[in-house]
Each structure stands twice: as structure tokens, then as C-alpha cells.
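Below: one structure, written as C-alpha cells.
Note that one protein chain of the assembly has been removed; the remaining protein chains are unaltered in position.
Let's look at chain A:
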Amino acid sequence: MNSQQPFQSVRTYIPPRSPFDPCPPIGRKFYSTPPHLFLGVQPPDLPQFSPAEALRKGTLWKVFADYYENPYRKGGKPRHG
């Protein structure tokens, strides 16, 4: 992980286009790269959430918290009505 840049847990790519693709291009495809992919074995003494917060977030460890939002919804129409 590049420590110079803030951690981004969503990556994107632009799918290849062929001249006769029937659907209009989706633009970018998104995929998730949560923080655990980059940590290796968890080092000791990492910052923790409070117990109440941890129960809500699903993890005690701040390093693993990864909020997910539909990446296609931003500025666009939801894919499901």
C-alpha cells in the first residue's frame, strides 16, 4: 500500500469496447479491495473501536472497517427500482 496516498478501498476499470456492443457503455466497473488484503498478519496494539461501536460496525479493529456503498449510484440512477 502506498502510504503517500489515502487508502482507497474501491478500484475501477473501464471495460473494453467493441464496435458492435449492443448496450451503451456502463463507463466504469467498480470492485472492492478491502483493507485486510493489504495488512498481512495483524500486528499487535492496533487502534480499537469502543465496544458499542464495534458491535455496530462488525469489527473491533479500526483498520478493518470498510463501509460499502453502491458505487454505481453516485450521480446515476439506481440499478434497481
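Keep this in mind: a contact is a pair of C-beta atoms (placed from the backbone, for glycine too) under 8 Å apart; a residue touches a chain by one contact, two chains touch by 3 or more; residues count from 1.
Keep in mind that, in the parts below, contacts and distances are computed from a predicted model.
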Absent chain [UniProt protein name; select from "Acyl-CoA dehydrogenase", "Spore coat protein CotJC", "Phenylalanine--tRNA ligase alpha subunit" or "Propionyl-CoA carboxylase subunit beta"]: "Spore coat protein CotJC"
Chain A, residues in touch with the chain not shown (by the definition above): 32, 34-36, 39-42, 55-59, 61, 64-70, 72-73, 78-81
